[in-house]
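Removed from the display is one protein chain of the complex; every other protein chain stays in position.
Up next, chain A:
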Amino acid sequence: MATKVTSAVMRQGLRVLGVAIRTEKAVFSAAVLSSSLYGGMTVASAWALGWATENVVLPAFGQGDITAAALWTGVLLIVGTALLKAVGVAGRRILAGVLQYRMQARSRRDVTKQYLRLPLAWHHQHPTGQLLSNASADAEAAWAPLAPLPMAVGVVVMLFTAAVAMLITDPVLALVGFLIFPAIAVLNLVYQRKLSPLATHAQQLRAEVSEIAHESFDGALVVKTLGREDLETERFRRRAHELRDANIAVGRVRGLFDPMLEALPTLGVLIVLMVGAMRLSGGSINSGELVQVAYLFTLLSFPIRALGWVLAELPRSVVGWQRVQAVLEAKGSMEYGEAGLRGGAPAGLQVSGLSYAYGAAEVLHDVSFEVPAGRTVALVGPTGSGKSTLVQTLVRLVDPVKGEVLLDGVDLREIAYGGIPDMVALVPQQTFLFDDTVRGNITLGLEVSDEEVWAALRLAQADGFVAKLPSGLDTRVGERGTTLSGGQRQRVALARALVRRPRLLILDDATSSVDPQVEARILHGLRDALNVSEAESRPGEEGSTVVVVAYRLATISLADEVVYLDRGSVVDRGTHEELLERCPGYRNLVTAYEREEAERAAIAAEEEEVVA
């Protein structure tokens, strides 16, 4: 990773700056113009002071009198240059900000657009924390050098003007400047070279400290229930102390170089005075010119550091930019076809030869089954057998590695962008609610009336508690829905799917946090709603094809067919009765409670016999 100001990093860094300059040409030019004005006027103000000294102050002391014209010219020069300089400074600062923040915002928008565009498989491979810092810290770091950049350009102008001004004044004094200013620049470079790896290290540790705190507070309940506070504190302490040491290391370098960078120009002024005094005795310069050069040194000593600031930010900027770029250039975006699927009728689903892998680990092997339109299929299988993964392929959250998923005979990959969500709704196993109102969470921007929202809530058995919320549908649910209980969140998520009257409805263990009575009511409601399709189908009110991941017999009994999945393969499919008969794994799974009960009863009976 780039942590040092090497020439390679410099080159890359300048390329990054080039990108910003090209993108925001107008702002950058205006900023540079302002900054040049500032640079020029800084030198001019020293010159004005020198002029005033030579033409106003010293004559006045020498002759005991001075013309009003000279006096007011001096005043005008001093105030005038200062006003122009102030305009330059204001312009430089404001425009540098505009430049930096615009670029940051642009990167952030691009990065998040990419997050929304990239397939879920890509998300699976990148930790959440990393993606968040790509959009925040990295986008910030990438464009951080833009803040001091205009000033640095202005400083270059300033140095150039100063060099010319000094040369005109006196070549020998100029020579002092030509020695001192490069020395400051070199010292600055050495400073930034020493500092930047240390600063990057500290930055890295700061991120790690924050990550530990985040994870630890996220898991606070686990830490508490197991009484592991000491262990966690120790973990945090180690990293916090590393951070402390890293910051002290940074402090040592800063502490050494900052005073040196202040002392060097001061020594420069002393040398100027010394040399100047000698030149004065030789009559090569006058006192006004001496004052002018000395004053110039005082004025230049601080801004010249801006060159170092840009350099200092470059390594961080390069790293940030590379990370942002990695997201922007990420391949594997989903390609969409042209096919549109119309009509409100339930959709038929066909899965054939489907395999899926997370990285190298294949978790679905050659899965095939179909769900005729209007039918309900239950996906049953042990924990970790791949059910949730399979349903993700059914709504094209991920594309299969091999095989295909057909909806009404059309491969999902052929369907136009936005086509699938229009007809398929998935209620995932892990409920996710947005920090929005209940209504917003259900409609997700879909144009539906409140009546329809309430109808969906009723079907999900959520109308009762939503009606009791302080502002009903307008109640905000908080970050990830924290203000609701697990079972309530699940029911809102269910309503979100139902309100869409999807042609294919997919439920992934969507009632696990709901108690059996409520679950029974949901299932009854669903059954009635679904039966509409068979009995009195009115246009727009046809039922759905349903795929449901379930363990409970009540849910399974809603299904026309069961697909039994184990370790990523379809072991058997058929009606519940058929599977019960011929598939031992399935039987074992769904009758677990009954068998358990039966065994208990048998044991109890035996015990009673023994007693009797």
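In this text, contacts are C-beta pairs under 8 Å (C-beta built on N, C-alpha and C of every residue); 3 or more make two chains touch, one makes a residue touch a chain; residues count from 1.
Here is the rule we use: contacts and distances are computed from a predicted model.
Its record in UniProt calls the unshown chain "Putative ABC transport system ATP-binding protein", which is the match among "Septum site-determining protein MinD", "ABC transporter permease", "NADH dehydrogenase, FAD-containing subunit" or "Putative ABC transport system ATP-binding protein".
The residue from A:Thr161, A:Ser216, A:Ser317 or A:Thr545 that touches the chain not shown here is A:Ser216. Touch with the chain omitted from the figure is made, among A:Ala425, A:Leu494 or A:Leu507, by A:Ala425.
The chain not shown here is touched by just one of A:Glu335, A:Asp435 or A:Asp450, and that residue is A:Asp435. Among A:Phe160, A:Phe178 or A:Tyr551, only A:Tyr551 touches the chain that is left out of the view.
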